[in-house]
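Subset of chains shown; positions unchanged.
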Amino acid sequence: MTVTRSTSEAEPPDVVTPGGTRIQRGREFVQLLTPQGERVADDVFAFDHDDAVIAANLRHMVLGRRFDAEATALQRKGQLGLWPPALGQEAAQVGSGAAIAGLDEVFPSYREHSVALMRGIDPLDMLKTFRGTAMVDWDSRAHRFHLYSFVIGTQSLHAVGYAMGMQRDGLVGNPDQAGNGAVLAYFGDGATSQGDVSEALVFAASYQAPVVFFVQNNQWAISEPIEVQSRIPLYRRAIGFGISSVRVDGNDVLAVQAVTEWALDRARRGEGPTFIEAFTYRMGAHTTSDDPTKYRRREEEQQWKAKDPIARVRTYLLGRGAIDQAWLDALDAEAEALGVRIREGCTALPNPRLEDYWQHAYAGMPPALAEQRDAYLAYEAGFEQES
Amino acid sequence: MGETMTMAKALNAGLRRALEADPKVLLAGEDIGKLGGVFRITEHLQRDFGPERVVDSPLAESGIVGTSLGLALRGYRPVVEIQFDGFVYPAFDQIVSQVSRMRFRSMGRLSVPMVIRIPYGGSIGAIEHHSESPEAYFAHTPGLVVVTPGTPLDAYWMIQQAIASDDPVVFLEPKRRYHEKGEVDLTEPPLALDAARVVLQGGDATLFTYGPLVKTCVEAALAASAEGRSIEVVDLRSLSPLDDAAIRASVERTGRAIVVHEAVRTLGIGAEVAARIQEGCFYTLEAPVLRVAAYDMPYPPSKVESAYLPDLDRILDAVDRSLAY
């Protein structure tokens, strides 16, 4: 007997609301800018910003990619223990990141490097975690960008709970939009199999929490293709929980921004949660420890290269005359400066001392733990005296 | 000034006071609203504080704890009810990997002032999964505080102290004692949340216990005193951190120690208390630290639970064995 597994059937997508309305458009997903750099119309979503915003997005994508490339290189040189590259996912991240407004809060997974940069997180602070010199060393409240989360799916519940808190704090449904906020929760395609993520959908629907679930379906969970997690398009998952859902071209920064703005806006207005599947691709390895040649074909990688999220925006903006070579050169220079800062900053990151960590276990240090610390300090002092 | 009330009522009163005192306090759990919880600990609290502060949650423990963690990050002080001890395990990852570590992960920037209330322990004639003693799992987990009241008075104060604490607290309620009455004297200032209490002084041996078996140990000590033995009873109250100073002080007085709990023996709290006592009081001990605990098997059918759990006789038997050294 063979346990067969077919890939997902061809599906007429797209926006599906729990009320059952199905906006069928015979297309794979919402797309506003083709891989060739051409604007296309969508019958529901429009990109409401001018070229300056698109250029800003391009800048974020280029800087994000540079950061990622530098970190990957630093790991190869032994300067980081590990790095999870985001190559190929820049549009999904920058487009959604650009949709974040005033009071919104972000709950990331561990790969949202571009969103982190947009939220003002210092890339050197981010490297600390992967260099092993810190746990997660940024002020999540100041940046409204919560801690990276490494146990798959867990943060989805924190996001919903936080959104429930914003609801209670009156940040939803106010006539003055400036007083409203919502939560943007990131996770991957693999994460959707975790019980926690399903429970997050249950709670979000039950309380109509102001949260947007943003799934980067990069087609892989380490070596497992999306079909292991779902045999039907992933955006459909949320519908059964009573949550509106959209699939968007995750390599199209315009479409991603438009869809995420729509979803966040709904949430802020008190219209409840939305689930977004950004259909994208992890062009690199899962992490620097991974070897994708073991489990996927080169042709697949090549196919996706043609859909690069950055190239199409550059083509478009150059074609429009919104940017020129000088603009691109300046951006390159900015990226190079970022690279230098990262390279030099990383190796200069100070090593921590175990002493610094005892105080973080509890708000009030238990006496027995203080005893352990004192014994440790005395023990260490013994070595120093010896030497 | 004292009032006599059950532990259930004392907890209810303590929760009420916490809800009154701080608008950031909220309760979440299954059936805690209209029903007031299956043990009625939250009775009338939804009526009086509304469904946003006393929340009936979907039937998903990981979701309850995980969303409460999110609420805590937003500045709330969630008090979560797990309906029965045996249903806390679906939330284990959130408690042990997330709640307990958020402060550490954030390098001290974030607090999780959450209380996880768990009715625990056996001897109530229940079906399986309704009589568990999961305390050691949590006491082994750095970042969590684990406490358990043994009396209505402690219940009243400790629940408020737990809610006021900036650390996440696993708050274990000895359900078999819910309906027993005790004096709740509000004129006395409460003992610190992490302090053990000498319930009965004695000179020959110390019984260390907590929660459901405090009363049983006191009864055993009184029975022993009828035979001329002077047994001290220490209610640990806080299982993590342990009150080492109080534990050592008692052993220094009596020279003999017996740890008594409902959880299985292997790696129960008794293991840690014994390990610490033999280390801290090596020259004082006149007998090994003995343990009276449930046997190392799953909780059996309720008709045999009385043989499975420590009772007065087994405690006295251990006292005899200790004194025979």
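Every chain is named by a letter (A and B) in the order it is written, and numbering of its residues begins at 1.
Everything below uses one rule, namely that a residue touches a chain if its C-beta (ideal position, glycine included) is under 8 Å from a C-beta of that chain, and two chains touch if they have at least 3 such contacts.
Not measured: the values here are computed from a predicted model.
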Copies per chain type across the whole file come out as A x2, B x2
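Please note the rule applied: only the chains that are shown with their structure count from here on.
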Rounded to the nearest Å, the gap between Cα centres of chain A and chain B is 41
Listed in rising order, the residues of chain A that touch chain B in the complex are 134-137, 139-141, 146-147, 151, 154, 156-166, 168-169, 195-196, 199-200, 202-203, 206, 357, 359-364, 366-369, 371
Chain B residues touching chain A in their complex are 26, 52, 57-58, 60, 62-63, 65-76, 90, 93-94, 97-98, 102-111, 142-143, 145, 165-167, 194, 240-242, 244-245
